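For this depiction, one protein chain was excluded, whereas all remaining protein chains were kept in their positions.
Each chain carries a letter (A and B) given by its place in the written order, and its residues are counted from 1.
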Amino acid sequence: MTATVVHAPGFQRSLGTMVSVRSVSKVYPGGVEALNEISLDFPKGQLTTLLGPSGCGKTTLLKIIAGLLPATSGEVMVDGMRVEGPGPERAFVFQDFALLPWATVLRNVAFGLELRGVPVAERESIAEHYIGQVGLKGFEKHYPHALSGGMRQRVGLARALAVKAEVVLMDEPFSAVDEQTRRKFQEDMLELIKNEQKTFIFVTHSIEEAVYVSNRIILLSRRPSRVMRIIEPDMPRGITPDQIRRHPAYLDAVEMIWQALKQYLD
Amino acid sequence: MEVFGRKIPMSASLIVWAVLWEIVGQLDLVSLIPPLSNVVMRLAEIVPTETFIDALALTARSFAAGTGIAILAGVPIGVLMGRSEIADRLLLPWVNVFVSAPLTALVPIIMALFGFGETTIILTVVLFALWIIILDARAGTRSISNSLVEMAQSYGASYWQAFSKVYVWAALPEILAGIRLGMVRAIKGVIIGQLIVSVVGFGYLFEIYQSNFLMEHLWALLLVLFALAFLIDGVFGYMEKRVEYYAASR
Partner (left out) sequence: MISVPTSSRASAARTNPLRRVMTHTITFRILSVITVLGAWEYAGRRPISASFPSFSETFAAGWEMAADGSLSAALMITIVPLVIGITMSAIAGVAAGIYMGLDRRAEWVGVPVFIVMQAAPLAALIPLLVLAYGVGLATKVTVVCIMAVPAIVLNSFKAIRHAPVSLVEMGESFLGSREQVIGKIILPAASPVIFAGLRLGLASGFIGVILAELLISPTGIGDLITYHQSIAEYPKMFAAIAVVILLSVLFMEALERIEITLFRPEKRAQ
């Protein structure tokens, strides 16, 4: 059995850091304090999950890393460069997909490249590759409204992968996808991630999902958010998805996180 | 409505009304209303005449120019108001006033400034069509989901790219609805302008028919105008339907 490693909040990994958050605070106009002096490192090539009670500011932190929101204080470094706004090395996957309803799957997946001025033929061949990767081959000419929620999010994922960003930021990507589709999608995503040497930052409110997909889980406290605990589930990766879901390490990690988060429920 | 289990389309009720019109006209109940058949015959008589064709051409030209200007000005202003809080606060009170103001009262000002010609008619059309186009483009832009805006930002869209590739398209259902409503208002505007100026286009014909008590001529002219208005409304309604499917999924 593999042990689940728990680190104190101050734990920092010095080597191979891709994204570094340094004492970031966020106060919304009107005085709502979302984040309080958060410092975190996200290791290269790993999937790190931000997990916490609802409304705890996980999405706020993700959007600050994406450069979509300014932090009130502190800074974010991506690959040694200070974040001043959205950049080509980061790609975002949206909770509600954010697909263009008037564009086909092909154009949606290629949209990030289109904005960068990549010629049509080139961007479409890249897009076709990733459409195949996420399992949507044959749907290139379909419009989003003809796809199910799960398929729409696969389009969103393909779009994020197509721009060849080194960091993929995912904001509750499965929350608008129904439960059964979600499981299959999670398994497919793990496969994809293995092949893509990218850094993934993942926001979710599902404990099971976090343990299942992550290398590291960052537990955030209630607003104003602080880092409560960092957990590395360290699941054996050679086994099948069904075995993982029954593995003691998986069940222990889920239980431990649940005990930690339970205190925030009234 | 269903009769003997068969569905009869709503527009069929217009036939019932037409028959009623004919009966009222034949019975000579109201001096205002001649029989429909007489009106239709008169219609066939005046439509090919040169005065009618000229008036129609002039009206169509003023209408097209006026709506064109209103769309080209209204859509960008509306999108700007939808995206910029400052522009919105500065302009919205005025747009709200003019969208429901009795614009007929402003036509004399246009006449005083631009005379009794086509320019006045075109400007009247702009005046009638502009405000609803602005309001609907604004509403459409404001209804764009925040994540679509963030998507454009996070994939590095420039301001112009975000505007031309995302905002205008995402707001398209409302923009088209605004253009359709603007066109309906523009038809009213072109007729009202011509009635007030009364020396050009259909306004001139109305003047002649009215002063000579040619009731059937007047109704024939009205039928043409109503049909044209209905046609334009219908064509745009159809275009709106075609983009409606994505209004919900933004």
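By definition in this document, contacts are C-beta pairs under 8 Å (C-beta built on N, C-alpha and C of every residue); 3 or more make two chains touch, one makes a residue touch a chain.
Everything quoted here is computed from the prediction, not taken from an experiment.
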| item | value |
| --- | --- |
| Candidates B:Leu27, B:Met41 or B:Ala101 - the one touching the absent chain | B:Ala101 |
| Touching residue (missing chain; options B:Leu72, B:Leu113 or B:Val199) | B:Leu113 |
| In chain B, positions touching the absent partner | 1, 8, 10-11, 13-14, 16-17, 30-32, 86, 89-91, 93-94, 97, 99-109, 111-113, 184, 187-188, 190-192, 195-196, 202, 206-207, 209-210, 213, 215, 218-219, 221-222, 225-226, 229-230, 232-233 |
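Criterion: only the chains that are shown with their structure count from here on.
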| item | value |
| --- | --- |
| Between chain B and chain A, distance of the C-alpha-averaged centres to the nearest whole Å | 49 |
| In the complex with chain A, residue positions of chain B that touch it | 145, 147-148, 150-158, 161, 165-166, 169-170, 172, 243, 245-246, 248-250 |
| Residues of chain A touching chain B in the complex | 63, 66-68, 85-88, 90-92, 94-102, 111-112, 114-116, 143-145, 159, 163 |
